[in-house]
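Step one of this worksheet: look at the structure below.
Only one protein chain is missing from this complex, and each of the others stays in its spot.
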Amino acid sequence: MPGERNYLGVPAPRPKAAFFELSSCEGCQLQLFNNEATLTEFLSLIEIVRFREVMTGGSDEYAIAFVEGSVTRPDEIERLRAIRGNAELLVALGSCACFGGVNQLKNRFSDPRFAARTVYGDFPVATMEARPLADFVAVDLWIYGCPVKKEEVERIVTDLVVGKKVVHPKYPVCMECKANENICLYDLGEPCLGPITRAGCDAWCPNNRFGCWGCRGPAEGANIAQLEEIMKTRGFSAEAILDRLECFGGFRDVADELRKKTDERGRSPGA
Amino acid sequence: MKISCDINLRHLTRVEGHGNIRIRIESGAVREASWEVVETPRFFEAMLVGKKWENAPWICARICGICSIGHTLASIRAVENGFGFEPDTQTNRLRLLLKHMETLQSHILHLYFLVAPDFFGTGSILPLVETHPEEVQRAARLKLLANDACDLIGGRRLHPTRTVVGGFTMLPARDELRHLHHRLRAAITDLHRAGELFAGFSIPDFRRETEFVSLHGEKEYPFIGGDLKSSDGVRRKEWEYKEMSNEYCTPQSTAKWARLSRASFAVGALARLNNNFSLLHERARKLAELLQLEPVCHNPFMNNAAQLVECMHVVEDALLLIDRLLAEKPGEPRRKVRPAAGRGVGAVEVPRGILYHMYEFDEDGRIVRADCVIPTAQNHANIQHDIEALAREAAAAGMGDRDIEHFASMLVRSYDPCISCSVH
Amino acid sequence: MLFKVLPKYRLQALFDALSSRRIIGPVEKARRPDGEVLYGFDAICRFEDLRLDYTTTTHSPKKFFLPHREVLATFSLSGTTWEKMVDDNAYLPVAFFGMHACDINALNKLDKVMIDSSYPNPYYAAKRRSTFIIGIDCVPQPQCFCRSMGADTVLHGFDMFLTDIGGDYFVEVQSAEAYELLKGAGTRDPSSHDHALFMKKGDMKKAGFSCQVDATDLTKILDMEFQAEVWLDWGKKCLSCGTCANVCPTCYCYGVQEYVDLDLRGALKEMHLYSCNLIDFAEVAGGHNFRPESHTRLKYRFYHKHRGFVEAFEASLCVGCGRCGTACLAGITVPEVIASVRREAQGDA
Partner (left out) sequence: MHRPFTPPLMHSGREQRPGEDPAGFEYSYMAEITNIYPLTATEKLYQIQLCDSSLRRSFTFRPGQFVMLELPGIGEAPFSISSSPLRHGDIELCIRAVGNLTGFLDRVKRGTQVGISGPFGTSFPVEEMEGGDMYFVAGGLGIVPLRSPLCSILESRSRYGEVNLIYGANTPRKLLFTYQYDAWRRFDIDLQITVDEPDAGWDGHVGFITAILEKKLAGGRSLAHNAYAVVCGPPVMFRYVCDILTEAGLPMQRMFVSLERRMHCGRGKCCRCNIGSTYTCLKGPVFDYWSVMNLKEAI
């Protein structure tokens, strides 16, 4: 790209960006390369200076750090703090970084050693509760989703480069689902968190006749109590409701409450 | 002749996850040669405990961002086997088609984005966009095709949404399947070109005899379920996966290691191909010939060639599958399953090798115990032994630090390790 | 109005005669676990897929006139100057095969805002004008209260309207195009017996309504009960999900969003239908929200439909199709809400 780029005369320089991953499946990073059609244009928007998954070498001079994954080991806190120190703008990329993601499912056991013992027996492994980035450092921007949606990342990055305010929809997935004229999952007898989950994924799951699991966390002002009520009257067990609410960590508080109310069903072995 | 070297490569690049290579040679003698996995464990097997069956495939997809489809399918298979549920032909065909498309996309991603830069002498694919636009476009085209196909069948290329226990939530539109057929046919030419490109690369001449483990194909090159087989002659049933993998913990890795008849074994494209070569489709066998790949091949670097051969095979097979799907009237996408107490194992050949999921259920279909054995975990010990052998050869040949580091990295990369997945 | 009678077996001929247009009609979309069929409007290639016996569709025909998302303009930029390109996005002429009276009435209401107003909306107008509409009679469903809203019959806004009178369709012919089309379709003039059958069909329909709304003095009641407690109760239930507005054939609120192209050389301006129940519907820059509580938003929806629109156009913006109540997971239905507000007004007098 030649020289100084601008948008309507306002400078839009190409920021240096780096990608990092803590505990995660690396799927969100992969998503960025999963849109072959727009890849080159995307790459001309930002200058990637570090991306271990696809490039060797790299520099620590970057303006934007995209961090994927949740913090699950003390050494990751150190890495995260170092990244924060270098970056002007720290972006939490994906549900793990935003809420703890599926990783935080292990936090639900009352015995903190349960997870390690189940998998490794007496073999020692270092671990801690799975936590979102914001528990340790200041996060400037959240990109929700498990996985993130490439189109959304592109939009957000474009807005960043141009200097537009990055906004997320405040309304729930249901809105997008209806705009796509899907048949409601509840009409098909399936549970769905669409009515309380933040939109922006274009109802990715309901579009495929698969109920939402709330990977993007709560919509603003989400009426969770009412949805619980609705699910109950439609015959879904408290366990099934909890399964969805606790899956990605976005509804942590409600899930913790509900878990207390629900029977323990082997959730806290060793307690 | 150089007699000393000290390599300490932290966080190997262009692989999925975090691994370190350490090689120390003193006065011509290998003091240390190790492959360390430092990835953080996420404890998926523990997360699943107490969860109802329908959670398993959805959660387990998140074990790995690259082979989420494979994990989903293995998980679904384990649940279905546990409940004694037989999917219908339509479902089986669609699942295999989906599996194929994941194989294609993952192999292409690995070959072009992660491996090819080694042969072009660049750090990443980014410079190749300028210097080799045609190759990059070809890679992008193939990957796009495979990704689109995954969207079409699985609902999403990553962490699929349509794949559920009992079948699919929804079927792909028939005209879209037809369209996919067209695109797949066109992909054959692209794969031939890719073959020519990779045939021109000089593959390091390295050989270490090992055992290869994969599914055993009866009539077809195997991907989903069936018996287990090793090149040393071990044969097991799917539910006996434990005797095939024998996982154990080791201090140098947060991922477990595995062994069978020898100190280590290998899984992956090369293992599958070594064990089932005769079942490859015609064009794939021709491509193997062009790439000078013959079973049983003991050069781990040739895993990349095997991946390319498999790309051709899955494209040919996908064409057949679509023909069959289109020849029949679409049936119900999904059937109801009834949970039952028991144990179920699902073995699926994912891009990096054989993957097992095992769940034990209580009578409500709640998971009491879970076990996931990841291909890369099965490969770790083999990688370790390869690195040792490579270090010895390098020491003997008096190679420089940079060369050793380069070859060792390439070696690990050729396994296409999925490290975070192996730790999970 | 002119009337004709079309033998049922000639219906396909009519369908075929419309083949120069893109045909949209009711089709089966899915089945609920209890076996109930869920219908929707979709493009139809084969006559057999057409389900003229449909009860009601989950979604209204709105999107064919007012899409949920529509590009309003595109821009190409150079330096500090730019050019704006506009297109009304109406490409293929459409034929709507089988629209119920309520939905045609809904379009007539939308026409008032979208066409017969000070700033006509060309995107809507272009699609509305290029659509040929065949109406079809219906059987009242438990959720239908169109009769209460005066929308159970329709007088204009379509090209022809079919009523099933046994072996034939009784056809009301509205437009010259419909008349021409029917010439080749093998119609005959109606006999007095046909008239009688048609009248009887109307009476049967009238008798079939089980759901009613008392709209007498509703505008005043809504004003009187602006502060009523019932709104709070409904507000507590509301999920603020926007489903009601999305399935509604007359809700037309929207938001505009602009997107910068990835190459920074162009941009796109898109409207997307919104819903007044969504939390930020009335939020302004800086964060002030004129309707932060869900009950104020829900109330506003009723206000707009049953008071404001009546004030402006002498008729309610609701046609009584019952879709929003059916789709609302929280079970908020128009008849119940209105009845509760009316009860509040009546108090214990």
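So that you can tell them apart, the chains are marked A, B and C in the order they are listed, and the count of residues begins at 1 in each.
As a working rule, contacts are C-beta pairs under 8 Å (C-beta built on N, C-alpha and C of every residue); 3 or more make two chains touch, one makes a residue touch a chain.
Note that the structure is a prediction, hence the values are computed from the model and not measured.
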**Asked** Among the chains included here, which ones are touched by the excluded chain in the whole complex?
**Response** A, C
**Prompt:** Given the contact definition stated above, which residue among C:L52, C:A126, C:V139 or C:A228 touches the chain not shown here?
**Reply:** C:A126
**Contacting the left-out chain in the complete assembly, out of A:A17, A:A87, A:V162 or A:I230** = A:V162
**Item:** Touch with the omitted chain, as defined above, among C:K84, C:H156, C:R188 or C:K220
**Value:** C:K84
**Request:** Spell out the interface residues on chain C facing the chain that's missing from view.
**Result:** 72-75, 77, 80-88, 90-91, 113-123, 125-126, 129, 223, 226, 252-256, 258-261, 266-269, 271, 274, 276, 281-286, 290-291, 296, 300, 303-304, 307-309, 311
**Complete:** Against the hidden chain, chain A presents residues 7-10, 162-165, 167
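Convention: only the chains that are shown with their structure count from here on.
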**Request:** Just give me the whole-number Å value for how far the CA centre of chain A lies from that of chain B.
**Result:** 26
**Request:** Starting from the mean Cα coordinates of chain B and chain C, work out the distance between those two points in Å.
**Result:** 51
**Asked** So what's the Cα centroid distance for chain A and chain C, whole Å?
**Response** 37
**Item:** For chain B, residues contacting two or more additional chains
**Value:** none
**Prompt:** For the complex, which residues does chain B have touching chain A?
**Reply:** 11, 13-17, 40-43, 45-47, 49-52, 54-55, 58-59, 62-66, 68, 109, 113-114, 117, 123-126, 129, 140-141, 143-144, 147, 155-159, 161-162, 164, 169-170, 249, 254, 366, 368, 420-421
**Interface residues, chain C side, partner chain A - complex** = 29-30, 32-33, 38, 40, 58-59, 63, 68-69, 77, 79-80, 82, 236-243, 246-247, 259-264, 272-273, 275, 278-280, 294, 327, 329-330
**chain B-touching residues of chain A, taken from the complex the two chains share** = 21-31, 33-34, 36-37, 39-40, 43, 48, 51-57, 72-73, 76, 101-103, 105-106, 109, 114-116, 118-121, 123, 125, 127, 130, 146-147, 204-205, 207-210, 213, 239-240, 243, 247, 265-267, 269
